[in-house]
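A protein chain is absent from this complex, but the other protein chains hold their places.
Chain naming follows the written order as A, B and C, and within any one chain the residues start at number 1.
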Amino acid sequence: MSVRELTYAQAIQEALAQAMDADPSVFLMGEDIGVYGGAFQVTGDLVHRYGEDRVMDAPISELGQAGVAVGAALAGCRPVLEFQFSDFATLAMEQIVNQAAKLRFMLGGKVNVPLVMRFPAGSGTGAAAQHSQSLDAWLAHVPGLKVIQPSTPADIKGMLLAAIDDPDPVMVFEHKLLYKMKGEVPEEAYRIPIGKAHVARAGRDVTVVATSIMVHKSLEAAATLAAEGIDVEVIDLRTLRPIDTATIIESVKKTSRLACVYEGVKTLGIGAEISARIAESEAFDYLDAPILRLGGAESPIPYNPELEKAAVPQVPGIIEGLRNLVRGRM
Amino acid sequence: MSVRELTYAQAIQEALAQAMDADPSVFLMGEDIGVYGGAFQVTGDLVHRYGEDRVMDAPISELGQAGVAVGAALAGCRPVLEFQFSDFATLAMEQIVNQAAKLRFMLGGKVNVPLVMRFPAGSGTGAAAQHSQSLDAWLAHVPGLKVIQPSTPADIKGMLLAAIDDPDPVMVFEHKLLYKMKGEVPEEAYRIPIGKAHVARAGRDVTVVATSIMVHKSLEAAATLAAEGIDVEVIDLRTLRPIDTATIIESVKKTSRLACVYEGVKTLGIGAEISARIAESEAFDYLDAPILRLGGAESPIPYNPELEKAAVPQVPGIIEGLRNLVRGRM
Amino acid sequence: MNAVGKIKPNARPFYQKYSADQLKEALRKMYLIRRFEEGAEEAYMRGLIHGTMHLSIGQEGSAVGATMALRNTDYITSTHRGHGHCIGKGADPKLMFAEFFGKEEGYCRGRGGSMHIADVSTGNLGANGIVGGGLPIAVGAALAIKKQKRDDVAMCFFGDGASNEGAFHEALNMASVWKLPVVFVCENNKYGMSVSTERSMAVANVADRAAAYAMPGIIVDGNSIADVEEAIAEAVARARRGEGPTLVECKTYRTRGHSRSDRNRYRSKEEIEEWKARDPIPHFEAELRAHGLATEAEVTAIRESAEAEIAAGIEFARLGTDPIPSEVTRDVYSNEVAQ
Partner (left out) sequence: MNAVGKIKPNARPFYQKYSADQLKEALRKMYLIRRFEEGAEEAYMRGLIHGTMHLSIGQEGSAVGATMALRNTDYITSTHRGHGHCIGKGADPKLMFAEFFGKEEGYCRGRGGSMHIADVSTGNLGANGIVGGGLPIAVGAALAIKKQKRDDVAMCFFGDGASNEGAFHEALNMASVWKLPVVFVCENNKYGMSVSTERSMAVANVADRAAAYAMPGIIVDGNSIADVEEAIAEAVARARRGEGPTLVECKTYRTRGHSRSDRNRYRSKEEIEEWKARDPIPHFEAELRAHGLATEAEVTAIRESAEAEIAAGIEFARLGTDPIPSEVTRDVYSNEVAQ
């Protein structure tokens, strides 16, 4: 199979195109995803290739758009809805949580709601508090939804294609700073299963469970620590609901130390759940140290660039945290 | 000070009345809180005592109501907004999370947003999946908000009065099944500080951190276990943001065992955060067993009464869970 | 088929285009709805049903009149007050009762209850516990219809109170901009729970809001099945022709309280009595007799057969299968997912 370098955004676009080629019931909807190409140029020129009926610009009505996606899914389509920023999904929670997530269950399993919603998320762009949130933990708290957060171009392509195939609603969190990241991506359509974590780096001394952009920061930290003789295992969670607990337990049994690195607000962010799952699992007895969480600051994301950096985990902080964890200085 | 028996609902009503008596800038808004008296008869006849200007029935516009509360708070009022069911707050998340929670921070601390929002929550009424959710963990994840969940008539009165005094937005979660619960309540106005947990029962063998109605179920379980010689300490968390970690750490250092009991969906519910905070704290070294979480099922709330009961922790399950935890059978 | 000859040529279209049998079937549905809700109410009183329920007694004219113009492949989205829409679209009362009783035989296998009854086989995408929740969903179903090049329609039921939700605005705007085959049916029963339309909106009619979407807004007497059906039939035809959505406002009234907990403090006995006198069922019966389409005896037979069906339905439900508590997480996902 031929492999090229693509950016994360290009990998998404390729997945969307291949899904539309394979299945006429797939269509895209969102704000400015047509001729504008999307706020982050993810849909790019797809409207010219697939037409306005399949790459639909919608009025600025997030709640309505989400409801339209639910209705279209119930009636046999496979909508892929792009929120321009994940922050705006706060307007659509009713349809996402009360309708999309619950309809199948409430109706006794007699319907499917095969839709995908894409959420550009995260900080680092200087867009301040209302355009920089990481609300992935909210949706990972909701039964009925599946939530993925791929960290590489290859993963987003394969997992997005799996999401579009999925009979249930799948929420896709994409970190804005990853859109321009390059990586090798196979050309043909392929699927990467939802619900499987990925060991991005094998190590003996400490297990790091990271999500999205924090996977890369953790790998960077791991490289530095390797020079100090600290061997870090980095697990890319990839799916926030359902969580692949088995892979984490197995790793912690080997390393006896666990750290969770995530951008969302530390309190009740995804790291809280990872920590709690290990603390209640058989891996608890293998733990030689407290479970470290490095998450976002307990504040909105500030505008000033230095403050903005200080609001989420950065490589130096991860290095220090892991070093102390391994050296038993917590 | 004279003390009477009041129901949880009456205690709320008394707090609202005393707040309106003391401060003309306080007013109530919501759906059917006027002549109807509120879906759960919490506001009762307040409209007759304070008039329609201070007990305002609003159109069915949850997002708009929340925004109106934010604007009124910015302009010098102290609105207390009642959502008819917490599930409907999913329509208002934009104003709650992007505006109310962040305005003070985004404007460099130059404004206050002194508002209170009340959320009747929880299952047990046979109202099914869209009227029975516990979304407290969502708001406890959001910096800028304070989140309380009092479990007794005396606590709701004192904490609601503290919430109305508070210069910041305070979210109040009230379990519907508690409204008819009776308890002793002092007559005059008093405040119970936000951010302090309450040791509802002292014990030596295991620490239970419970919220809302689960405090009572845990106390019931504790009474049964006492007969077996298991001495349970029950901590009523009361405030979900900010969390009183110190009180929990102190308790765990004493009991060496921790269980979290809550109604919200187990994954990423409040118990995940409690567990993670202890697992990363100095109390970790005192733990003799994994941290147990008893939370809501990974499903929406079903309609059928037996299924509905099975979807959230019940006393027998709590007894068994704590017994196994203490007897080391996990 | 037309009941030619039997009916006066000067009779209104409603009585021309349907056969006597079809019209009598419509009356029977109105009785089924009425008796279904009375039966459910009684079962609730006797503690056989828990939770809450919202009765549409007094609104059967709009439910049956609106759904008469639909086919099985058309969709409806319904509301918390949806028993009438459900039966109108063709649901089987005994399976609805089974749902009320929380049984596996119920439409939602006991998981949904009154507020979530759906019957996908008849195009009923479900009642909704969220006021206004069905509005954008209907628009989405209509979008799918258009994409699939079908000439079906999506009918969206909602109340006067729901028209104050942002979802109403967003849904009607999108339906109109995209010229989708939606028929928005507002059952204006004067109140959103306890709040009258005078207190919740500044315009006199919900239909007055249609202009904001360049959409026709039609007002009919919701207690006259003929008025409702004729207006809806035109809106449905318009939608099938690809000419876009229509808003039809049915002026009606719920003679029961909003839900089980209502003490009717916000309206007068007189108002309730006045509307009871405008009950859509006797009104329709009288017209059927006046047009010589049904005899007194036939009407009695219809009423009795409806009552018998309801009684049998309750029996069926009582004897249904209880779900297994340990299966609480079943059907959360399509494929079993380890959580």
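To be clear about the criterion, a residue touches a chain if its C-beta (ideal position, glycine included) is under 8 Å from a C-beta of that chain, and two chains touch if they have at least 3 such contacts.
Everything quoted here is computed from the prediction, not taken from an experiment.
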Which of A:199, A:226 or A:297 contacts the chain that the document leaves out: A:297
Which of B:9, B:28, B:66 or B:232 contacts the chain that the document leaves out: B:66
Contact with the hidden chain (one of C:201, C:294, C:314 or C:332): C:201
Where the unshown chain meets chain A, residue by residue: 31-32, 34-37, 39, 57, 59-64, 87-88, 91, 125-131, 267, 297-300, 302-307, 309-311
Interface residues of chain C (partner: the chain not displayed): 164-170, 173, 176-177, 199-203, 208-209, 211-215
Positions on chain B contacted by the hidden chain, ascending: 25, 27, 53, 58-59, 61, 63-77, 79, 94-95, 98-99, 103-112, 143-144, 146, 167-168, 195, 241-243
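Throughout what follows, only the chains that are shown with their structure count from here on.
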Between A-C and B-C, the pair joined by more C-beta contacts: A-C
Far-end chain from chain B, centres as C-alpha averages: C
Mean-CA-position distance for chain B and chain A (Å): 30
Where chain B and chain C are represented by their mean Cα positions, the distance between them in whole Å: 37
Where chain A and chain C are represented by their mean Cα positions, the distance between them in whole Å: 41
Residues of chain C whose C-beta touches two or more other chains: 108, 110-112, 116, 128-130, 133, 166, 329, 332, 339
Chain A residues counted as touching two or more neighbouring chains: 63, 94, 98, 105-106, 143-144, 241, 243
